[in-house]
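In this view, the complex is presented without one of its protein chains, the others remaining in place.
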Amino acid sequence: MLYREAGDFKTSYVADSQTFPIKFDRIRYYIVVAIAFGVVPFLINDYWANAVFVPFLIYAIAAIGLNILTGYCGQVSLGTGGFMAVGAYACYKLMTAMPDVPFVIHVALAGFITAGVGVLFGLPSLRIKGFYLAVATLAAQFFLVWLFNKVPWFYNYSASGQITAPERMMFGIAVTGAGTPAWAKYLFCLIILFALAWLARNLTRGSVGRRWMAIRDMDIAAEIIGVNPLTAKLSAFAVSSFYIGIAGALFFSVYLGAVEVGEAFGIQKSFLVLFMIIIGGLGSIFGSFAGAAFLVLLPVLLKNILVGQFGWATDLAAHIELMIVGGLIIFFLIVEPHGLNQLWRVAKEKLRLWPFPH
Amino acid sequence: MKKALAALAAATMLMTSMPASADLIVPNLSYRTGPYAPGGIPYADGFNDYFTLLNQRDGGIGGEKVVIRECETAYNTEKGVECYEATKGGGALVYNPLSTGITYQLIPKTAADGIPLYTPGYGRTSAANGKVFEWVFNYPSNYWDAASVAIRYLLNENKGDLKGKKIALVYHNSAYGKEPIRTLTELSKKHGFTLVQVPVDHPGQEQKSQWLQIRREKPDYVVMWGWGVMNAVAIQEAANINYPMKNFIGVWWSGSENDVLPAGMGADGYKSLAMHGTGMDYPVYQDIKKYVIDAGKASGAGDQVGSVLYSRGMYAALVISEAIRKAQAISGKAAITAADLRNGFEQLEITEARMAELGLPKFGQPFKATCADHGGPGAALIQQWDAKAKKWSLVTDFIAPDDDVLTPLIMEDSAAYAKENNIAERCK
Partner (left out) sequence: MPETVFYALEVMLNGLMAGIMYALVALGFVLIFKASGIFNYAQGVLALFAALTLVGIMEGQVPFAHLINAIFGTSFHTFGFKVPALVAILITAAIMTLLAVLVERYILKHLVNQEPIILFMATIGLAYFLEGFGDVMWGSDLKSLDVGLPKGIDETIESLTSDWFGYGFFIDRLDIVAAIVAALLVAALTLFSQYSKQGRALRAVADDHQAALSVGISLRFIWVLVWSIAGIVALVAGIMWGSKSGVQFSLSLIALKALPVLMLGGFTSIPGAIVGGLIIGMGEKLFEFLIGPLVGGATENWFAYVLALVFLVFRPQGLFGERIIERV
């Protein structure tokens, strides 16, 4: 009834090509944004920020980044962990070398540095295709982790190779370091995510995004109709790595505060982010959010239920938690093979026809 | 929807987890799953069982029951953060995460929240400097002590002279494994031996090239800094190349039953450092059997009692319980706070007489903490594996580390931390 195009007349081209053409969607979107910015910061505490929201927001940035590369441009990448490490270490070196520059500039610069590294490792994509391309990004993954572990310059010659984020202020409020208030952490990540998600959404529906999708759907055909595969593929690598680099910088500085490259940015991280976008839905911004939510929030939720509510032994709960996550992935697949995003889309289609489906 | 559910669950969790305010809450960030579970399980069991013993036998500490709040980290820093945030409310007294990575994260966080962090034998070595690290305690021994003790032991074996000898360090290629490198480099300058560094990547399932290298270079001694499956594979490979096991010394995290059993008879004669005594010949085990195991209150499967890592978990619990006692004595109340406990840690003294009284004579070294010294004397024992009898036996008494070399290193590293984080020195 409420959810349909009918009766919602557009009077300009701008209005016609907006992101949410349906009024109900627009309102829902404004409400979500209003709650995220206006309500959550006042209610949030340390547990919610550090264990739930901040990791969710940061993984969502990484997932959007990988979705641009894999979902929109069709280039499989298993180097996400390595590229996040580039962002984190770039951010650390910048933070310690130039303490007076505003922190948000460090984060942006870390993104650009990662974009450069990403383009470099994206070069083999011009020759190698499909699943075999994963080898190039896997080489990046293992090489970068090895590099940051091996060269003491990257961790400022500290004894163990751990990097620790010093305290940095934005507008007089700490955003990194142990003294950061929960709401500042949350809001800082939220603003960056909001800006990046907005950018990604608009990039992917513009001409750049259409070039990426043409390459994904069939690269030879795309080349014939005049899409340059060199610029299209490398720009996807650059933009994707930029996002992932920012996610890595935030992951290190705002979320964890201290990281060790092999543990925090190992191959498991690459797989985790890839799982997020596959589960959420390839080629969809909403899917990136849904996938990140599924794999970040669900384990925390299950743990709290099993250990907190039922009082099970922690190890038993951890094992059962894995079984439930695995079981749910399979269940969702059988119900809807194209990810959570497709479920959402089907729900919207149903809503559009409701209450008169015939 | 999912978020709402999570909210509901966590909110109810927070509510239900609010303890009766009089209890002493000790969180136990353990790992019983993941790649390092074989090390985490016995440690957590020993830790829990000792507090269960105190509750069952003595009715707690100073009349207050101890409540253990266990949380699974899987040796993963992100889960470690989640666990820390989930348990820190509700009067958590002290953290002991058994992971160097999680320790590094908790150092600034615990300082901000005012909760002591106790990391015996792991974590950040320079936290021994209490002037900079107010809330962290790592006595009785730390990594750099261990490196120095290993070299001291070899010096003793060689009549005080290691000149021209070659010592290989096989290490886990991570923050933890890299800890001893600086100390060993300094010591190699001082004593004139050559140090060969042999890194092994996580998880360490495949170490063929490393051990072929050792076979070629024929070092006189091999020192190992490993954890998890890496230990077992290294010992197996050393046995394969017929490396003399008596010249192979692991740090205390490379010296549990899990590490030597898979290699069978090949591991016979392997040595490792130890922070504490080994085996079940201590009176406390009779009490543990009586009050904990036979009463059906054992943590986990109850099959780890008496193993090396079980004793280590028990030892950590013992030190914490003694610190709680001390804090109760200082503050004059039984229900202490985390800040009281910090004072307790800082003024803690454990003598040999006290250890005997607790049923663990000649188990750990006596030590006394001060405002500036959070690191203890740092001595360690050497234990050796007897594959036929399947047990460890101690082959030396406590060996003291070389403080002339270590103190400047600790000062340098902690000063760097203080500078990065604008910390003013205490204890003037």
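Every chain is named by a letter (A and B) in the order it is written, and numbering of its residues begins at 1.
By definition in this document, a residue touches a chain if its C-beta (ideal position, glycine included) is under 8 Å from a C-beta of that chain, and two chains touch if they have at least 3 such contacts.
Small disclaimer: the values here were computed from a predicted structure and weren't measured.
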{"item": "For the chain not depicted, the shown chains it touches", "value": "A, B"}
{"item": "Residue, one of A:84, A:234 or A:267, that touches the chain absent here", "value": "A:267"}
{"item": "Touch criterion as defined above, residue of B:236, B:365 or B:414 at the omitted chain", "value": "B:236"}
{"item": "Residue of A:173, A:230, A:323 or A:347 touching the missing chain in the full complex", "value": "A:323"}
{"item": "Those residues of subunit A which, in the complete complex, touch the missing chain", "value": "124, 127-132, 134-136, 138-139, 141-143, 145-146, 149-150, 218, 220-221, 224, 267, 275, 278-279, 282, 312-313, 315-316, 318-330, 333-334, 337-338"}
{"item": "Residues in subunit B touching the chain absent from view", "value": "32-35, 37-38, 41, 173, 197-201, 203-206, 208-209, 212-213, 215-216, 228-229, 232-233, 236, 239-242, 258, 261-262, 264, 266, 296, 301-303"}
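One rule holds in what follows: only the chains that are shown with their structure count from here on.
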{"item": "Centroid spacing, where centroids are CA-atom means, of subunit A and subunit B in whole angstrom", "value": "36"}
{"item": "Complex contacts: residues of subunit A adjacent to subunit B", "value": "46-48, 50-52, 55, 96, 149, 158-162, 164, 166-167, 177-179, 255-260, 262-264, 266, 293-294, 297-298, 300-301, 303-305, 307-309, 313-315, 317-319"}
{"item": "Touching residues (chain side subunit B, partner subunit A) in the complex", "value": "2-3, 5-6, 9-10, 12-14, 16-17, 30, 32-33, 37, 41, 70-72, 74, 76-78, 81-82, 85-86, 88-89, 100-101, 104-105, 107-109, 111-112, 124-126, 173-176, 178-179, 182, 201-202, 300, 409, 413, 416-417, 420-422"}
